[in-house]
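Following: one structure in structure tokens, then a few remarks.
All protein chains but one are shown in place.
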Amino acid sequence: MASLVSCPHCGSRPKEEFTVKGAALKRPAPDAGQERWMDYVYLRDNPRGAYDEYWHHTSGCRRWLVVTRDTATHEIAASRDAALDVPETRA
Amino acid sequence: MRYSALSVFLNGLRGNKGWGPAWRSPQPKPHYDVVIVGGGGHGLATAYYLAKEFGITNVAVVEKGYIGSGNVGRNTTIIRSNYLLQGNNPFYELSMKLWEGLEQDFNFNAMVSQRGVVNLYHSDAQRDAYTRRGNAMRLHGVDADLLDREQISAMLPFLDFDNARFPIQGGLMQKRGGTVRHDAVAWGYARGADMRGVDIIQDCEVTGIRRENGVVTGVETTKGFIGCGKLALAAAGNSSRVAEMAGMKLPLESHVLQAFVSEGLKPFIDCVVTFGAGHFYCSQSDKGGLVFGGDIDGYNSYAQRGNLATVEHVAEAGKAMIPGLSRVRVLRSWGGIMDMSMDGSPIIDRTHIDNLYLNSGWCYGGFKATPASGFCFAHLIARNTPQETATAFRLDRFARGFMLDEKGQGAQPNLH
Amino acid sequence: MSEYRLIHRTALSDKQPVDAAGISLTALPEGHVIHVLAEQSADMSATLEGAAAQTHSVRYVAPGQWFIVGDEPLADDAMAALLTRLTPHAAGVDQSHGRVRILARGPMVECVLAKGSGADLALSAFAVGRSTTTLIGHIAAHLTRVEDNAFEIMVLRGFAESLWDDLMRMSAEFAE
Partner (left out) sequence: MTSYRLQKGGLIDRQSPLGFRFDGKALSGFSGDSLASALLANGQRLVARSFKYHRPRGIQTAGSAEPNALMTIGTGGRTEPNTRATMQELYQGLEAQSQNRWPSLNVDIGALNSLLSPFLGAGFYYKTFMWPGALWEKLYEPFIRKAAGLGKASYEADPDVYEKCWAHCDLLVIGAGPAGLGAALTAGRSGARVILVDEHALAGGSLLAETGSIGGATAAEFARQAIAELESLPNVELLTRTTAFGWYDGNVFGAVQRVQKHVAEPKANVPVERLWRIAAKRALLATGTEERPLVFGGNDIPGVMMAGAARSYLNRYGVAFGKRAAVFTTNDSGYALARDLEAADVELAVIVDSRADTAFVWSGKARLIKGAFVSDAKGGKSLSGITIWKDGKTETLAVDALAVSGGFSPIIHLACHRGGRPVWSDTHSAFLAPEQLNGLSLAGAVNATSGIAACMAEGAARASALLGELGFKVEPATFGAVEGDIAAPSAKAVWSIPGIKGKAFVDFQNDVHRKDLGLAVQEGYGHVELAKRYTTNGMATDQGKLSNVNAIGLLAEARGVSPAEVGTTTFRPFYTPVSFGALTGAYHGDHFQPVRKSPLHDWAAKNGAKFVETGLWYRSSWFSRDGETSWRESVDREVRNVRLNAGLCDVSMLGKIEIVGADAGEFLNRVYSNGFAKLPVGKARYGLMLREDGIVYDDGTTSRIEEKRYFMTTTTAYAAGVMNHLEFCSQALWPNLDVRLSSVTDQWAQMAIAGPKSRTILQAIVDDDISNEAIPFLAAQEVSLFGGQLRGRLFRISFSGELAYELAVPAGYGENVADALMEAGKRHGICAYGVEALSVLRIEKGHVTHNELNGTVVPADLGFGKMVSAAKPDFIGKAMVNREGLIAEDRPQLVGVVPLDPAQAFRTGSHILAKDAAATLENDQGYVTSSCYSPHIGSTIGLALVKRGSTRHGEDVMIWNGLRNEYTPGRLCSPVFFDPANEKLYV
């Protein structure tokens, strides 16, 4: 990565076509409570290793993707359309 | 041995055989009053001030690599205190005041050079934002001057005033801002702390945090267990990983920021200058290289390397600002891992775990904060209350809604 | 003011076409561009084939999205009819004025576009009829390979002049 991101719809593209948002987290239910929301909005696992994050193919197909990427090696293991991969359906 | 012109002269006559090590390389003792995780600028400064200001000398700094191997040795060396918010401004000004007396204080020439920092503005809106900022600085007695185009042109005649996409209208100047020889900061603090009894233990990676009855009692390391009264984390980009050993999740992401140096040039740019129409900031080192940087790469990373797109982005802004850079060559790029916080401001606080103290969230402004960060962290560790300029840097500010968001970007670290 | 004669100002009316052996650049007529937005997993193939069989061409944009394009402006009733044909599983948004099409043609066209886009546009990787959106330099544009040596480049109207200027510079070495 860092240089190229594979988009499931467009293929391998330069990083500059994308916008990265950060951790692909499940949005809590509206009544999940302050602690759960605090966790969602502010706290991050920030692991050294595999990480699921949201990338937007802003200058391409404009789809949001969930990209599984290693934060130590920058290797991308997988990249899926976010609509097909909402966090609750992910293992 | 105290460093001075005389000692340099006398040692020179004797073939420089008389110089001893700048700091010892001790084996860790079984127990210290305070163990500091992270031998970077902030960790070493904390140890120095603990010893010097608070009389706590039974201190170890444990560092997984060599001292200064993190961000203190891989930044663009800029110091400034041009902050906006009340929670930040006095702290950074404290840091500036400490920089101003630092070298005499720790007897090491870190080349603190108050060459001035100019932030260019290109629109009325930017001018207004700098007016607000400059006034906030002045309210706290920090020097700030709003310069117009002619004043900028007299200072920096090689900027693009004529052919620019976003013409320069003026700039906000902090004359007391400038640069410091970054590695020397780590070395100076290390030497100063070592002289006061602090053990600096390099090549010693923390692998676990030991707790008994919920209270931190020491750290497991690659050199064995080291017990401590208080444990202070100053691990910058690795803060989340160290905190995880204590079961804590932090409001941080680790991001890579690249910095660059050009080939050596004869004196060209005297002050630090930042572009307002793109992310680019630049100064010239005493050796002649232009030291410059831009935006973070944007994605979480623990790899100390960046991508080419960001390099190009930075270069484009550089040439847009200074057309004469076109045939200057960029020599080297490197990357540091930034502990980007959720509001762009740091955290210096106790934690919910007894005896565990946290210093993190410096984003990409940690270098200039080094002295105050060390001072305030030492204060917190020694006195258990925040130093008065660091009262806003609390860990619970996110839950309570007291964010310190200079840029107003919200809870997305890569936007700060 | 029914006597008023409306004039359609095209976005690239000030630009001189490039016509060289290596590369030519032409602003295509500002006819029609309809952004088709389908419901998730709706099968639009028959509808789109129907459109393509008429005076339109269909360009893939993204999952469930296409552009229906053509050189002739659509009268209100023709537009309405087309939009109706898309229902109920898709909606059309008129972008006829929002997107400007440029034709880049010539043996050097891949070389020219490679100066802007990181997409692999070699014929072996990107066949005739394929479309994609990509950055050309700093501007996002939608590309369709319309011939072995020709691409249709569709860009937001506001960026059309800037992209044209960029394409001119990128073509300069082949346009002597």
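Letters A, B and C mark the chains in the order given here, with residues in each chain numbered from 1 onward.
Basically, contacts are C-beta pairs under 8 Å (C-beta built on N, C-alpha and C of every residue); 3 or more make two chains touch, one makes a residue touch a chain.
Keep in mind that what you see is a predicted model, and the values were worked out from it rather than measured.
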From the touch rule at the top of the page, work out which displayed chains the omitted chain touches. A, B, C
Looking beyond the chains shown, say which of C:24, C:47, C:96 or C:144 touches the absent one. C:96
Missing-chain contact, candidates B:155, B:245 or B:308, resolves to B:308
For the full complex, which residue in B:160, B:205 or B:244 touches the chain that was left out? B:160
Where chain C meets the chain that is not shown, the residues are 1-4, 6-11, 30, 35, 37-40, 64-65, 76, 91, 93-99, 111, 114-118, 120, 122, 124-125, 137-139, 156-159, 161-163, 165-166, 169-170, 172-173, 175-176
Missing-chain contacts on chain B, rising order, are 3-5, 7-9, 12-13, 15-17, 19-23, 25, 65-69, 73, 86, 89-90, 100-101, 103-104, 107-115, 122-125, 127-136, 138-140, 144-146, 157-158, 160, 163-166, 178, 181, 183-184, 187-188, 202, 262-268, 277-278, 284, 286-288, 303-305, 307-308, 311-312, 315-320, 323-334, 397, 399-403, 405, 407-411
Can you list, in ascending order, the chain A residues touching the missing chain? 1-4, 12, 14, 19, 21, 24, 27-28, 30, 32, 34, 37, 40-42, 54, 56, 58, 62-64, 66, 73-75, 81-84, 86
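What we mean here is this: only the chains that are shown with their structure count from here on.
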Find the geometric centre of each of chain A and chain B from their Cα atoms only, then give the gap between the two centres in Å, rounded to an integer. 29
Using mean CA coordinates as chain centres, what's the gap between chain B and chain C in Å? 49
Residues within chain A bordering two or more other chains: 14, 16
Over in the complex, which chain C residues touch chain A? Could you list them? 40, 61-63, 118-120, 132-135, 140
Footprint of chain B on chain A - complex, ascending: 1-3, 14-16, 20-23, 34, 38-39, 41-48, 51, 53, 69, 71-74
Please give the residue numbers of chain B that touch chain A in the complex, ascending. 240-241, 249-254, 297-303, 305-309, 313, 342, 398-399, 411-414
